[in-house]
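Mind looking over this structure? Questions follow.
The chains shown are only part of the set, and none of them has been moved.
We just call them A and B in the order they show up, numbering each chain from 1.
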Amino acid sequence: YTWARRLGLVRKPANFISTISDDRGDELCYAGMPISEVFSEKIGLGGVVSLLWFRRRLPDYATTFIEMILMVTADHGPAVSGAHNTIVAARAGKDLVSALCSGLLTIGPRFGGALDKAAEMFTQGSDSGMSAAAFVKAMRNKNQLIMGIGHRIKSLSNPDMRVTIIKEYAQAHFKNNKVLDFALSVEQETTKKKETLILNVDGCIAACFVDMLRSCGAFSQEEADELIANGCLNGLFVLGRSVGFIGHFLDQKRLKQPLYRHPWDDISYIVGDM
Amino acid sequence: YTWARRLGLVRKPANFISTISDDRGDELCYAGMPISEVFSEKIGLGGVVSLLWFRRRLPDYATTFIEMILMVTADHGPAVSGAHNTIVAARAGKDLVSALCSGLLTIGPRFGGALDKAAEMFTQGSDSGMSAAAFVKAMRNKNQLIMGIGHRIKSLSNPDMRVTIIKEYAQAHFKNNKVLDFALSVEQETTKKKETLILNVDGCIAACFVDMLRSCGAFSQEEADELIANGCLNGLFVLGRSVGFIGHFLDQKRLKQPLYRHPWDDISYIVGDM
């Protein structure tokens, strides 16, 4: 083997595999599609996301939906953990990437994480064939909150516009809305208990996105489930929210905000065992 | 003051200022535009970026241009520093955000940084009124490379499609292409010396973006210059490239790639003074 390799007959195996893009050729390619075709075919940024994340082209209604998710998740004000940390880093005079990352690194189970868990819960419930009532009851018995359900203020009579927009688009365009339908019947159940236990924007995005992957014709159900399991919904939130975090960074720079120090009187300093 | 404050007559000044979005009201607003209007007005993701980063609405051709920049910068293969680090972190079994940030944190002066510097150089040259020939000569005398000029392979006879697409769009749609025109005449000069000293994709994006900000009618030249100085071009590269990095993360996960260790034989281990 060694002499064969030395003579160029056998190549040393490559340490890396990569399948999403190719920068070596005459034209940059995303998942095999040359960049000029990316534009001539007008696939848009949603189409670029589908090529680089899913390695295939999706129907226009699907790539538009991807862009809609990015648009609704783009920001949610300066008070949330991630925007707050980006703002504090910007005020510490840090560069854009450092400030962005300081905020992104708060995204997880409690902030932004509802999407992945809502997708998991609604998909499992929908796939199981159980009724919404049975599902809600089972969750109650396990003493578990249904991710994607509930809002502090919004209700059936005072709906969240972001949910309306996402939901109506999915119902108008997708070939199948099985998981969304299940989520909506769960909402029917939970809102019997309290009007604010609506399907919230995270639950709506999650349910619709699963339906889109499963029914757009580009994936088998196994592939669709694997994509969700690997975190592409989380990826959409991270990408979308990066727009807002960068916006907050630019805002703080423009406003020349000084270094932040949290006020002592908002901290309980305690010494000794608790 | 203290008793007046205690009685609620005077409010303690807020520690934070934020102007880009408002999550407190009935509907989420981006720079004052309610989210339902963001969709009914069909401003797209480029429009959302313009609201959150520039705090105003831009003409459709401008928001489309923002999306085009994100699309051409979305990825450039797995070999570049940032994608490489994201891939190594993904192979180390890390979560999406950690892997993304590990890659983003390589973006700076040498990787991705040409955009900001190219914008600065071409804008200064164009604003100064000097001829392209004088500009090239001045840079040569200062022994400085012109950022945004040069490519290892691409040339006038073998152009970079990404440059063609961006350039032709700007020329077709912008009210003014002064900085691009200057950059193109610089290209005329430099390519006399060597065919590959073309206006590259970073230089093209930079020059066109300055022209767009300055001529779209939404900014004074001071505002446009401040936006560039605060790093919004860098932000576009960071946001765009996040698409590719997340794509590489999902790819490595799907391929179940194991922990990476750089081969010893590719490292010169040296001890003692050098």
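Operating definition for what follows: a contact is a pair of C-beta atoms (placed from the backbone, for glycine too) under 8 Å apart; a residue touches a chain by one contact, two chains touch by 3 or more.
Note that the coordinates shown come from a computational prediction; the quantities given were computed from them, not determined experimentally.
Because every chain is the same sequence, the assembly can be counted simply: 2 are drawn, and the full complex in the file has 4 copies.
We take it that only the chains that are shown with their structure count from here on.
Between the CA-based centres of chain A and chain B the separation comes to 22 Å, rounded to the whole angstrom. Across the complex, chain B is touched by residues 15-24, 26-28, 30, 34-36, 38-39, 44-45, 48-49, 52-53, 55, 67-68, 70-72, 74-80, 87, 95-98, 100-101, 104-105, 107-108, 158, 161-162, 164-165, 226-227, 230-232, 234-235, 238-239, 242-244, 246-251, 253-255, 257, 260, 263 of chain A.
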